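Complex shown without one protein chain; remaining protein chains in place.
Showing chain A:
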Amino acid sequence: MDFATIIQILDSAVRLMTPLLLACLAGLYSERSGVFDIGLEGKMLMAAFTAASVAYATGSPWLGLLAGIGGSMALALIHGLASITFMGNQLISGVAINFLASGMTVLLGQRIFGLGGRTPSLTGGGRFGEITLPFADSLQGVPFLGPIYSNLISGHTILVYVAFVCVPLTWWILSQTRFGLRLRAVGENPASVDTAGVSVTRLRYASIAICGLLCGLAGAYLATGLSAGFVKEMTAGRGFIALAALIFAKWRPWSALFATFLFGLLEAIANRYPDLDLGIITVPSMFMNALPYILTVIILAGFVGRAIPPRAGGEPYVKER
């Protein structure tokens, strides 16, 4: 395996991890505030669909992005109503959102475009283009660092860079700002926030809105960055993988970066070597493609250290009695 191949695999991993990273950070905001969200998948799917549809209709990926965020946030609002305002079960609400998104996208897609649930392929201007960073071409020739800069760091769509900027931003918000302190507190002990005279409901809605926003970015990236259009069930469990990564990362932003990179890398390797030849045996492509999901199961089964979720997670806040 030569250096160029490694760069190519890493480049592919970065593209593939981006939706995971965005969804993982989305889940981080929601869950650190005490609202469990297994509806990341549904929100991403809805965002992918609305983003692709609007991008196709208008020819603008930016309007598509806005539509994606809108679609995702609408579902986030439903989750908020169910689990914060009406104090329902957060898991059930999340499952409902996944089903809703899965059904609605296909139904609407078929009704509007008549392509069996797909949207028409986006061409040229409907997608986010790749950004070539300054000097990417001229630095190409520099040994070692040149290819890293030109081929790995440069040449992604804007959403990839946004996703990576979100990591330090999230860390900073959580650890250095008033909002972050309150958000963490409300996920650990909402009564402490309430008795301090701060609204639990408002805080949780705020974090759910951020969750919706980030899922919207993730979905829009899938449909208008990574692919060219919406395909039925195109999230393919990425929302759940992001959730596994979140647990693996113990609900921390920097760890989320590494966890999602690991998943992205596995997917990239599977894409690159459908049949991995190890000399003695050939690993079949089905196994390679299943790797991210197998890792998910291993993480969720708790084999990778003990992850302590936010203490008030999953519980609607009800004053005593």
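In this text, contacts are C-beta pairs under 8 Å (C-beta built on N, C-alpha and C of every residue); 3 or more make two chains touch, one makes a residue touch a chain; residues count from 1.
Methods note: contacts and distances are computed from a predicted model.
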Missing subunit (named according to UniProt) among the choices "Thioredoxin-like fold domain-containing protein", "ABC transporter ATP-binding protein", "Urease accessory protein UreD" or "Acyl-CoA desaturase": "ABC transporter ATP-binding protein"
In the full complex, which of A:S192, A:S227 or A:N271 touches the chain missing from this view? A:S192
Which listed residue, A:R15, A:H79 or A:R182, touches the chain dropped from view? A:R182
Residue numbers in chain A that touch the chain omitted from display: 175-182, 184-185, 188-189, 191-198, 311, 319, 321
